[in-house]
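Every protein chain except one is present and positioned as in the full complex.
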Amino acid sequence: MLSYALRRLLITIPVVLLSTFLVFGAVTASGDPLQDLRQQPNITQERIDNVRETRGLDDPFPVQYWRWLEQVPTNGFGEYMISPRQILPDLQRVIGNTLQLVIAAEVFAFITAVALGVASAKRQYSIFDYTTTTISFVGFAMPTFWFALLLQVTVVQIFELTGVRILPLANLSSANPGTGLAWLWDRALHLVLPVITLSIVSIAAYSRYMRASMLEVINSDYVRTARAKGLSEGVITRRHAMRNALIPTITVAALSFGGLLSGAIVVEVVFGLDGMGQYFLNQLQRRDPYPIVAWLSVVAVVVMVFNLVADLLYGYLDPRIRYD
Amino acid sequence: MSDPLLSIRGLVTQFDTPDGTVRAVDGVSYDVHPGETVGVVGESGSGKSVTVMTVLGLVPQPPGRVESGEILLEGRDLLELPIEELRKIRGKDVAMIFQDPMTSLNPVLTVGLQIAEAVQTHDPSMSDDQAREKVVELLELVGVPNASDRYDQYPHEYSGGMRQRGMIAMAMANRPKVLIADEPTTALDVTIQAQVLEVLKTAQEETNAGTILITHDLGVIAEMADRVVVMYAGRVVETGTVEEIFHTPRHPYTLGLLSSLPRPDVDLDRLEPIRGQPPSMISLPSGCAFHPRCKLGEGRERCRTETPPLYDLGGGVSSACHFHDEMTDEVARVEEVTGATFDAEDDAT
Partner (left out) sequence: MTDQSRPTDPALGPQSPSNGADEAIDGYSDGTAVKARSQWQMFRTKFFRHKLAMSSLLYLIIVTVAAFNAATIAPYAYDEINVAMASTGPTFEEWHLFGTDQLGRDYFSRVIYGTRTSLQVAAVVAVVSTVLGVVVGSIAGFYRGWADALLMRVTDIVIIFPLLAVLLVAAALFGQGRPIRIGIIAALFLWPSLARIVRGVFLSMREKEFVQAARACGARDLRIIVRHMLPNTVGPIVVNMSLVLGLAIILEATLAFLGLGVNPPTPALGRLIDEGRSAMQTQWWLVVMPGLALVSIVLAINFVGDGLRDALDPTQQES
């Protein structure tokens, strides 16, 4: 089991190296990382040339990439082009914020989707089933950012009509978030709209999986056996059907984690959250290759860890799976 | 004869399909007495499985629907029972063994737990330890070696034959009055089949349950059954003791079954297979559903226009053939063709 986990992680390393190498090349080729510096009036050409020199920006990009790689373990993922600051502290901050958002959305989406999927499978072809199916189709067809904008408009309209500010529209915290529980409450309120936005597509996807696999299980021979034993429908659903139906859904949910991070980029832009997506877009605009490849490496590791957790969970839920 | 334990009376079960309504079971009646084994024979789709599924209310509704009939268990009509009452009977008074042991056990729960579930559902006072003890006993009884280790194993760690033994253990856990075995050996290797039948026999003797054994394998019938019900296209076409069915069949379809397969007990020089295909349940032939394939009824107007009733021939023997009294000649004709003697003096087994 442990060796399996290790092997999975080891396979990732060459993939991450190769892709960051390619991305590094792409970013280097796509623009001038010092453009921001040039626009500042008090920066002299001499200073710019100096940076070019010390950062080796005229070297071929594989050399530059190697220089970055050397700094990953020793110098906190290297330093920004335009300021001599380490990348790591910023990354830690934005990852922390994004994980709060993404994990909350994943948990919310999973629980909602399982409940919806089970309920509509048990009432196949009922009005409830048709309604959830339709909603999930719509959820699937909606761009995340558009849904976010709709939510914002709605909240503002409610404020204008009633004078009640039900939820904060942007940012991760108020100006004075307080400490302890007050801070937590403040953060939770700020995350409500982003989490709803981010989870809507996942709810649509997971609930359809859950419904389909639940239907398959409900009509399976072993559920018939359970029924023939005289078990009540409740016990059949909980002990015999749910657990089996959850197996594929959990896999899907874990493998969609990367997709959730894609969604987080959009959500953070709309709601102005200080997270990984916002950070990534800013650095991309600056054409600074160091933070971009640092970002990608960290994301790859995070996604891999989630996939691994899913695999292990899968093995726990399904005794037929053995790792060797 | 004693009062029947389970009595199926004029059962009609239908399915609504996009192509029309299908009468999977069309007026089926038969009885099961304590301790006896009733073999139900027929091709797949003849309604033999749907009949017993209806007994336990396991036909999915919709699309299934019980049109009419009664299923009396010791005088109580199971079709009239509310679902909670029926649940108390499932697995307790009436237990079932299914065809495919590969898919009939939940792959993510241990075999022992699944059997214990059957025990504890009907006896909530039983503790987990007591249930485990009982299940290990049951597993030993059905011949699962190292039963207490095997308790904690998952279905995929069992072989097909072992799984079916597990299913039998589950079925006999609450000493049911009626045991229904739906093609219990069909999915197994031939060498395993005999062993599992042996276990089934033990289970039946142990519990003295009235048993319904569904199969399309006449060898299994000869081995296990006391009485036989032959079904075709959702109807019972012949009933009788196992000797009568094998030696003096009273319906051309039964005769067809006997002469279309090589048998160890009767020396067939040539086979005479039944012509044609099983009918489509959506558009059944008029009159006797068997008439397009029947040699005896060939060209006879009555077979095409009039649905034969199940004629009671006395002594528990009945036949749904207009011309059942001509069957002696027909058997003789087939004996001529196949070079076999059906009505031999030696025992069918």
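Order of writing sets the chain letters: A and B. Residues in each chain are counted from 1.
Simple rule for what comes next: a residue touches a chain if its C-beta (ideal position, glycine included) is under 8 Å from a C-beta of that chain, and two chains touch if they have at least 3 such contacts.
Since we're looking at a predicted model, the values are computed, not measured.
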item: Of A:Asn97, A:Thr144 or A:Thr225, the one touching the omitted chain in the full complex; value: A:Thr144
item: Among B:Val22, B:Ala95 or B:Leu310, the residue in touch with the chain that has been omitted; value: B:Val22
item: Option from B:Gly27, B:Gly45 or B:Gly69 whose C-beta touches the chain left out; value: B:Gly45
item: Residues in chain A touching the chain absent from view; value: 11-12, 15-16, 18-19, 23, 26-27, 29-31, 124, 137-138, 140-146, 149-150, 152-153, 156, 205, 208-209, 212-213, 215-216, 219-220, 248, 251-252, 255, 258-259, 261-263, 265-266, 269, 280-281, 284, 287, 292, 295-296, 299-300, 303-304, 307, 311, 314-315, 321, 323
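Keep in mind that, in the parts below, only the chains that are shown with their structure count from here on.
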item: Computed distance of Cα centres, chain B from chain A, in Å; value: 55
item: Contacting residues of chain B [partner chain A, same complex]; value: 56, 58, 60, 87-92, 95-96, 98, 100, 103-109, 114, 117-118, 121-122, 154, 156, 167, 170
item: In the complex, chain A residues that touch chain B; value: 219-222, 224-232, 235, 239-240, 243-244, 247, 317-320
